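Only one protein chain is missing from this complex, and each of the others stays in its spot.
Let's look at chain A:
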Amino acid sequence: MQGVVEVQPSFQDRLQNLEIGRLCRSSFQGNYTFTVGYHELSGSRMSLKKPLLVLKKKRDGDPSKLDEPTSSRVELEVIGIIRHRILFKTRPKALISSKLTFI
């Protein structure tokens, strides 16, 4: 999605396990709706033209080889392949409802 999800300042240091929003599969042609706060984003699932490899960088720091040019050998481990994404590219719709409460 375009832009940044901003967390309320009181939660900045305690992001973990905090809910970002709700993702809903709507009845309209398999579209997805992502609701963050009072914004509703509309998007769809698509296959990536080129898959994305998820790589984890591992540093092989062998102290006995520090003088060699390749002593800090880096290894990239393939930990996953991403072939699909759900893309939200439209402008968010602001939801105004008396039922919404703010924390």
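One rule holds in what follows: contacts are C-beta pairs under 8 Å (C-beta built on N, C-alpha and C of every residue); 3 or more make two chains touch, one makes a residue touch a chain; residues count from 1.
By our rule, contacts and distances are computed from a predicted model.
S.K.: With one chain of the assembly withheld, which option in "Bardet-Biedl syndrome 10 protein-like", "Actin-related protein 2/3 complex subunit", "Calcium load-activated calcium channel" or "Sister chromatid cohesion protein DCC1" matches that chain's UniProt protein name?
M.R.: Matching the unshown chain against "Bardet-Biedl syndrome 10 protein-like", "Actin-related protein 2/3 complex subunit", "Calcium load-activated calcium channel" or "Sister chromatid cohesion protein DCC1" yields "Sister chromatid cohesion protein DCC1".
S.K.: Spell out, residue by residue, where the missing chain touches chain A.
M.R.: 1-5, 15-27, 32, 34, 45, 50-58, 69-70, 72, 74, 76, 78-82, 84, 86
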